[in-house]
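A single protein chain has been omitted from the complex, and every remaining protein chain is retained in its original position.
As written, the chain order gives the labels A and B, with residue 1 at the start of each chain.
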Amino acid sequence: MTNNTSLVDVRGLRIGLDDGTELVKGIDFSMGHERVALVGESGSGKSLTARSLMGLLADSLVVEADHFQLLGHPVLSYRQSQWNRLRGQQVSMVLQDPKYALNPTQNIGRQVAEPLVLHQSMSSKARLEKVEYMLDAVGLANPAKLRKMYPHQLSGGMGQRVMLAIALINDPQLLIADEPTSALDHAVRDQVLALIHSLVEERNMGLLLISHDLQQVADYCERVMVMYQGILIDHLPAEALPNATHPYTQTLWSCRPNITKRGQPLPTLDRQHLETLK
Amino acid sequence: MIISQTWRGLPLRQLFNTFNIGLLLVVLLVVLALLAPYISTFDPNVQNIQDRLLAPNAQHWFGTDRFGRDLFSRVLHGARPTLLLVSLVILLTVPIGLTVGICAGYFGGWVERILMRLTDIVMSLPSLVIALALVSILGPGLMNGALALAFTSWPSFARQARTETLSIRRSDYLTAAKMQGVSGWRLIFGHILPLILPSAIVRAALNLGGIILSAAGLGFLGMGIQPPAAEWGSMVASGSRVIFDQWWVAAVPGVAILLASLAFNLLGDGLRDKMDPRHDK
């Protein structure tokens, strides 16, 4: 697999409600086997965009696009059964809060093995080995014991590692991570992001990382796309962030508090000015 | 190339959902009951022995009963006591059930134990049998029938209200209200009740179907409104004596009971789908 293959190619993506309100207002983007961050405030449409790439939008939403290809498949016309063959096998997703994303009544081993059961035929012994290998790969100690544990026995960080194991067990080509660290403690956030980064790089996968914290994700991505009210307003390489020219990107980049900014107000968005820029 | 990912249902399908059908039937029932004197073609209580047990015909649309009374008019008038009794039962049970349930959930401890054990005891009583016993002590009649049915139907409201109160008792907005000095009955009626009420209304609508059946049961056993007033249950009872030869005498009020009960069940189901996000598709 080379880096030139296009994983996602979207042109004129529009997502709206039944009544005609547009939430995503015609965005174009494409990505290959690379790490891309999609950044914006809540309500900017970033999560909707990500969910449309998984075919996971609610039925009440209307999706339209001039061109919508995922791993070369014209997925816009796909039925759920066709999506099911793609999801969890070639594209997978890590959600925000492992507390809600893991099934509380099933043990970890069974949940990690589920994508294998659905998409691959292998002996139960091979499956078990793969599960333990995967739990080890996401940095969880003692996989044999962990396999038999239940979600409530894990901390948030461990839960998110388990989610990652589930997402990566079928060696997908594209991983979508929707705010994977915002339910976690500050100290654990960087660990989980670094883990995602190294696993994705190792496997030469594509990563679409969604976040509202530009500074935090910048270290783990090559490119950054910035969304504001359903529009992609800025698009730049991660190294160029400190010198961003768009005022929205500038503010997102510099609004994070730290000890050096004590005593001075934090930069905030001039929303009226942004309206004129749109 | 523009392709829509959504499947949009036919407009007709959206129009005829459970809620709308239930609402239509209930409204129809209420309107017919209110306008019964104007719609009915005969006086429901006038006996005419010459015309007794007539089959449905152009003059008597649903036929006549043993005393020659017009069944169409009697069924229409029979809707009135049924709806009245059902509304009385709801007016009695919902406030009692909610008060017991919210107090149990909010205060906890001994209050909860005593109230919930009381609820359990009443819940384990066979409702129609207890209602019959109560009516035979109090004497038959509309008000007593309502009291008797209300006595056994409040516990389900209490249980539901307690569970819901428990789930919101620790919520941030109630804690915040307490920190702001809101407490006691103000907190219970101003803050907790508005959150519990929607599901109580749904449950009431669902229970109505059952209460209609119980009311008809009381009437059938002669414990409801006394003859000669028209009442569906007692009409079925009098028709059952001639059920093999003149089936319509029992069938007409029977179908009325079925439709009324169905209407409220549909309405309740539809309300639940509308109000409860867990049932959202």
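Quick notes on this one:
Rule of thumb we're sticking to: a contact is a pair of C-beta atoms (placed from the backbone, for glycine too) under 8 Å apart; a residue touches a chain by one contact, two chains touch by 3 or more.
Methods note: contacts and distances are computed from a predicted model.
When the listed names "Small redox-active disulfide protein 2", "Glutathione import ATP-binding protein GsiA", "NAD(P)/FAD-dependent oxidoreductase" or "Cytochrome c oxidase subunit 3" are checked against UniProt, the chain not shown comes out as "Glutathione import ATP-binding protein GsiA".
Touch with the chain omitted from the figure is made, among B:Arg52, B:Arg66, B:His191 or B:Lys274, by B:His191. For the options A:Asp185, A:Glu201, A:Glu222 or A:Glu239, the residue in contact with the chain missing from this view is A:Asp185. Listed here are the chain A residues that touch the chain not shown: 41-43, 156, 185-188, 212-215, 251-252, 255-259, 261-262, 265-269. Against the chain not displayed here, chain B makes contact via residues 171-182, 186, 190-191, 194-195.
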